[in-house]
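Here is the structure we will look at, set down as structure tokens.
Left out: one protein chain. Kept in place: all the others.
Letters A, B and C mark the chains in the order given here, with residues in each chain numbered from 1 onward.
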Amino acid sequence: MSEHIVSPKLYVVIFFSLMVFTLLTVFAATRDFGRWNIVIALVIATIKASLVILFFMHGKYSARRTKLVIVAGFFWLAIMLGLTLADYSTRHAEPSRSQLGNPPSLEIRS
Amino acid sequence: MATTELHVPSGEKMPREHYLNATYGIRSWLLTTDHKRIAILYLISVTFFFFVGGLFASLIRIHLLTPGGYLVTPETYNKLFTMHGVAMIFFFLIPSIPAVLGNFVIPIMIGAKDLAFPKINLLSWYIYLVGGAFVLYSFATGGLDTGWTFYTPLSSIYSNSAVTPAVIGIFINGFSSILTGLNFIVTVHTMRAPGMTWMRLPLFVWAHYATSIIFVLGTPVIAITLLLAGLERMFHLGFFNPAYGGDPILFQHLFWFYSHPAVYIMILPAMGVISEIIPTFARKPIFGYDFIAASSIGIAVIGFIVWAHHMFLTGQSTYSAVAFSFLTFLVAVPSAVKVFNWTSTLYKGSIAFDTPMLYGLGFIGLFTIGGLTGLFLACLGLDIHLHDTYFVVAHFHYIMVGGAIMGYLGGIHYWWPKITGRLYPEFLARIAAIVLFIGFNLTFFPQFILGYLGMPRRYHDYPPEYQVLNVMSTAGASILALGYLLPMIYLTWSMRYGKVAGKNPWPATGLEWTTDSPPLTENFAETPVVDWEVYDFEHRPELGLRGAIARKPLPTHGDD
Amino acid sequence: MHRTGELFGQFQTLEQQKETATLGMWVFLVTEILFFGGMFLAYSINRHAYSTAFGIGGNMLDLKLGAANTIVLILSSLTMAMAVWSATTSRKSLVTIFLILTLILGCVFLGVKVVEYKQKYDHHLIPGNNFDISYCVKNRSAICGTPEELGKEATEIEEGLKVDPDLNAHSQLYFSLYFAMTGLHALHMIIGAGLLLFLIAQASKGRFDANYNTPVENIGLYWHFVDIVWIYLFPLLYLINRHLA
Partner (left out) sequence: MQSQMPLYPEQASNFAPQVDNLVYFMIAVCVFFAVVICAAVVYFIFKYQRKTPDEIGVAIHGDLRLEIAWIVLPFPLLLVMFGWGAAIYVDYRHTPTDTLDVYVIGKQWMWKLQQPDGRKEINELHVPVGRNVRLIMGSEDVIHDFSVPSFRVKMDVVPGHYNTMWFRPTKVGKYHFFCSQYCGTDHAVMGGWVTVMEPDEYAKWLSGSSGSGDPVAIGQKLYSELACNTCHLPDGKGRGPSYNGVYLSQVQLADGSTVLADDNYIRESILQPNAKIVAGYVPAMPSFQGLVTEEQIVDLTAYIKSLKDQPPPAKPGAAAPATGNK
């Protein structure tokens, strides 16, 4: 396995871009984009994380096998988040407590 | 039954030096980094937990003889089934085949001197012990009555039993699984001998590779889930607590994200064992090698996207339930592929009925029943009726006991000559295998009917109309218990008095059978080179079988 | 197993050994992704359900400290990357210096975290019997912030209660997640600091060079991973819906 040596200059460039994205996300937080707030914050975080993985962690230069391992990790995370959120976001068919109201006097004292 | 005596030459002698006599003393065992010795340490510890869990199981079955349930109080009964589940699942079934048999044979099978990280392997065992100690502490100080599923808020708020140490114990034990899985994955990738290409890997190794994927990707989730439930209990934080607006169903999502794949952690290695046993005792290459290997990976991957089928009646969304039911039916496909291929392997074989083969054939039957009844539970309309009844209990015991434990015992018998260098008494061993098969079916088949009749699980007391079936089940359990004691006795006996086995008593084709029994600490005197295809008897004249022809030299470079 | 120089007995070559260690580390980091993933899931579901309470909870965190910590941690990632670079280019003394810098930055991060936790304790934001989301609004002491800030907080809570009468309960959910997530992250930092101490001791003996640097590289991977977790925690806990005030 041939080792790839990244130059310190690139590291510094990456560091400063991370700083820029940090400021950007803090700035974005002071504005209201409605439902896009979460999306913007997460997209910026994902860009930052990708920079760290690709350059600081040498993901860009590592073997195909290592890349597969990294992708698998995030893929499985996506399975867990995605399928669970799919359940929660399609539950509207069930009546909620507010729709039904409390049963008149079934409260059990204790 | 045909007498096809093993053709072990009677003059076999134990090798002069092997891993068991390389060093002596308690330190040489407790500080060993030899995967074979660590496997023995695991063997002893999982056997201990098996008997702890088995003791609880016997008490449960005796208690259920009569509807009133007079043997123990409800609290005690609840503790018994919880502790039975925790001991058996987390401390026996999950580590059994991977940590004992996998640890012992995988490095030898791929021609390595050891696993990639021998010290981490030893560390896994110690982590397992520490986790086990916490759980035993919980059992001893008040027990545990939450069910092995630890559903919140019962476990996090309402239970009065020793939940905290149990949760800590299982959390710790999780890291043992993770490290074992990590070790296997890396070992299979980087430690294969020259010529041991991916397509020459024994199916046992493929099965463990798939299992390790689950170890690595699933176990951290159960760790964090139980940690959150523990924090909720210890520090009044709230994650699933309805009083704070939390959702107890979220716990179930997280729990089953691991615990459903965990079922495959138990069954995949057993399938791997069966895939070794059947070609050996049918003396022919396994039918559809690549399909069996791919189906292992397929089961591991699809197994991760079916978990919410445990939650069809919790108030899960209808859409989600339908999707998960469909995905669950998909898992049936790779499982069926395996069964069909094993069956086809028998066709035109040269079949012997040695003990491992009896377990192998028993496994096919029991796993078929277990797998097919899984379809009933995957089926949404039936699950409304069957969920949380004895049908479920019967189904998963067919998979975990009929499948995983049969596979484990089959594997123990199959590699016993390799592990100890000696043969066990064949006649007794066959009797034990048959007793187990009969006892098992008598114990668990009636439970399918009980479940369809509506008897809920985890009941210390039941309406009298269910008694007949419960009595049958208890009767079967007593036969089953006998079946488990027998191998304990004769295997222990054989370690000293058994006939010397020689390198390859069956004979079988794997790399592990080319080295001494028991092997050297380094496994091989010199690094082996693999120049034959997997499960190939035809081109292995060195096995001494009739009609074998010399093989053409094959390219030995790996394909990785 | 016998060990020949840096080569452990189970391996044939140093290259195989290094490849193995790196793969092992990455596989371990994947388990860590799933480990934190469980908490991220719990967070997502509950934020989805109680966005008002979570927004108000987020506003009670100190944005300045959070942002400062983000910068500190990213800087420590840079120094860690530089330590790895120094090792692979055999600049032995630089390795030690960069490792020490990384350790110092890590400790700064943890120190700031302690300050933040203390603040939460003073503001009665630790889940449990004493938890009261409007404690600071009710007791306007200097410890809680300027009157102006508290005024904003008061209107925010008032507005929040209109949408979500169970605000106090639901914000406990938020702070439970806050403490669990940042707490486990901090635990990883502490473990990382311990590993750094070990590396520094080795590096000061000049053990790491272009031939042998696997420990630096792997612990570096771990450190960067912990940084990535924070890169997600920061916006999720501190930033989202901050502007609602």
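Note that contacts are C-beta pairs under 8 Å (C-beta built on N, C-alpha and C of every residue); 3 or more make two chains touch, one makes a residue touch a chain.
Worth saying up front: this structure is predicted, and the values here are computed from it rather than measured.
Screening B:Val100, B:Ala282, B:Ala429 or B:Leu480 against the full complex identifies B:Ala282 as the residue touching the chain left out. Here the missing chain is touched by one residue of B:Ile62, B:Val130, B:Ile297 or B:Ile449, and it is B:Ile449.
Per the touch definition above, the residue from B:Pro153, B:Pro202, B:Gly230 or B:Pro417 contacting the chain not shown is B:Pro153.
From the options B:Gly246, B:Gly483 or B:Pro519, the residue with contact to the chain not on display is B:Gly246.
Only one residue in the set B:Tyr137, B:Phe291 or B:Trp493 touches the chain that does not appear here, and it is B:Phe291. The chain not displayed touches subunit B at residues 2, 4-7, 69, 74-75, 78, 145, 147, 151, 153-154, 157-160, 242-243, 245-249, 282-285, 287-291, 312-315, 318, 321-322, 325-326, 329, 332-333, 336-337, 339-341, 343-344, 346-353, 361, 364-365, 368-369, 372-373, 375-376, 378-385, 387-389, 449, 452-454, 456-465, 468-469, 536-538, 544-548.
Assume only the chains that are shown with their structure count from here on.
For the pair subunit A and subunit B, the distance between mean C-alpha positions equals 35 Å. In subunit A, the positions touching at least two other chains are 65, 72-73, 76, 80, 84, 88-89.
Of all residues in subunit C, those that touch two or more other chains are 19, 23, 27, 30, 34, 37-38, 41, 45.
Note for the complex: subunit B touches subunit A at residues 189, 217, 221, 250, 253, 257, 304-305, 307-308, 315-320, 323-324. Across the complex, subunit C meets subunit A through its residues 15, 18-19, 22-23, 26-27, 29-30, 33-34, 37-38, 40-41, 44-45, 48, 63, 67, 70-71, 74-75, 77-78, 80-82, 85, 88-89, 220-221, 224-225, 227-228, 231-232, 234-236, 238-244. The part of subunit B that touches subunit C in the complex is made up of residues 33, 112-118, 178, 182-183, 185-186, 189-191, 216-221, 223-225, 228, 231-232, 235-239, 243-247, 250, 253-254, 522, 527.
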